[in-house]
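Got a structure for you, questions after.
In this view, the complex is presented without one of its protein chains, the others remaining in place.
Chain IDs A, B and C follow the sequence of writing; residue 1 opens each chain.
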Amino acid sequence: MVNIILYTALGFVALALILTIIRFLIGKSVVDRVIAFDIMTVTSIALIGIISHFTDRVIYLDISIVYGLLSFISVIVIAKYFEKGL
Amino acid sequence: MKFKNIILSFILLFVTWMLLNNKFDIQIVGVGLVVSLFVSFAVCSKCEIFSKVNVSPKGIIYFFLYFFVFMGELIKSNLDVARRVIAPSLPINPGIVEVETQLKTKIGRLVLANSITLTPGTLSMDIKDDKIFVHWINVTDADKENATKEIVAKFEKYLKVIYG
Amino acid sequence: MEYIEIIGAVVTLIGTIFLFLGSLGLIRMPDVFNRIQTGTKATTLGTMLTLLGIGLIHLDWAGKIIVLIIFVLVTNPVSSHVLARAAHYIGIPLTSKTVVDKMAQKPAITVKKGDKLKEED
Partner (left out) sequence: MIYTIIAIFLSVTILIMAITAIYSKSLVVAVISAGAVGLFASVVYLLLAAPDVAMTEAAIGSGLSTIIFFYVINKIRQNNA
């Protein structure tokens, strides 16, 4: 029962990733692509959470912490480059 | 008030360490105590970020009240976003308005700007002294006072007690 | 015992539906600022609910789940705010439905030669 609901949730996450990739590919300006990158990261954190339920290993959540932290820093660096240079 | 800075950052670091380890052991508690005490002395003895936070019982009660108000606004804003995205006619009416805040401290303004970003239809874009520029997805009134009453007032009465 | 796992699974499903709606808004909205609006709100609550559901299924993982939820709640608004300010600074045009722009009084910045930041392709 639990697994059936979570497979459906996994399908929704995959659909969200596909839509984000479409925005990344057709994006008009550079900022659109950076937003798509940011949302891709946050969606991937949710994906890693669901995968860590299926494999039943808690260490995957550590990876998602590292993942979120570094992509946050890289988004900040990109925005600062756009404004006035590093 | 350097002392308050050090104690608050020590509590923050130690609680994060204990949550990450998720185990209650004498070695883990000892290492956490030593390392977080050292880091809070080395880094936070000059910063001023926590020096105006109100830690009296009234401040803590208002913090929890603020937390529940914020969660309610977050859920309301998501339902609002879902309604706007699903509707075929795309009912948006966007614009950038200017609001005013009465908070003085840096951390209070940080929390206020983050709360504005997560409430229904608003996104804080720039902050200068006590003026915040807000991108509003459904502008009902472009005037400064009315926009301030509409956007800021519901958080400010709690944040004024907590952060001054 | 059994109920709390099913509640957690349903909470995860609701969270992923919010994630999907956020991505749909990213496709449908007409300009950069509206995309940031829908994207950041829906993904913040969506990720929080997804992780909360996983935490309800595995109650012994609660510590890391709490740290991740607080981390997402703090960092996601900051990155969207920084991106919105950079987009307005380099002069991304607003959509034609815009009613009022109070930030436009600032002098327009000059983009240096060789920087094709506004419109490529």
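The working rule: a residue touches a chain if its C-beta (ideal position, glycine included) is under 8 Å from a C-beta of that chain, and two chains touch if they have at least 3 such contacts.
None of these values were measured; they are calculated from a predicted model.
Engineer: Spell out, residue by residue, where the missing chain touches subunit A.
Structural biologist: 7, 10, 14, 17, 21, 24-25, 30, 33-34, 37, 40-41, 44, 47-48, 51, 54-55, 57, 59-60, 62-63, 66-67, 69-71, 73-74, 77-78, 81, 85-86
FYI, only the chains that are shown with their structure count from here on.
Engineer: Which integer distance in Å separates the CA centroid of subunit A from that of subunit B?
Structural biologist: A distance of 23 Å separates the two centres.
Engineer: Take the average of all CA coordinates in subunit B, do the same for subunit C, and state the distance between these two points in whole angstrom.
Structural biologist: Inter-chain centre distance comes to 16 Å.
Engineer: Using the touch definition from the top, which residues of subunit A touch two or more other chains?
Structural biologist: Not one residue of subunit A touches more than one other chain, so the list is empty.
Engineer: Counting only residues that touch at least 2 other chains, which ones in subunit B make the list?
Structural biologist: none
Engineer: Please name which positions on subunit A make contact with subunit C in the complex.
Structural biologist: For subunit A paired with subunit C, touching residues are 1-2, 5-6, 8-10, 12-13, 15-17, 19-20, 22-23, 28-32, 34-36, 38-39, 42-43, 45-46, 49-50, 52-53, 58, 61-62, 64-65, 68-69, 72, 75-76, 79-80, 82-83.
Engineer: Quick one: in the complex, what on subunit C touches subunit B?
Structural biologist: Counting only subunit C, the residues touching subunit B are 18, 21-22, 24-25, 28-31, 33-34, 36-38, 40-42, 44-45, 60-64, 66-67, 74, 77-78, 80-81, 84-85, 88, 94-95, 97-104.
Engineer: Where on subunit C does subunit A make contact in their complex?
Structural biologist: 5-6, 8-10, 12-13, 15-17, 19-20, 22-24, 26-27, 32, 35-36, 39-40, 43-44, 46-47, 50-51, 54, 57-58, 61, 64-65, 67-68, 71-72, 75-76, 78-80, 82-83, 85-87, 89-90, 92, 117-120
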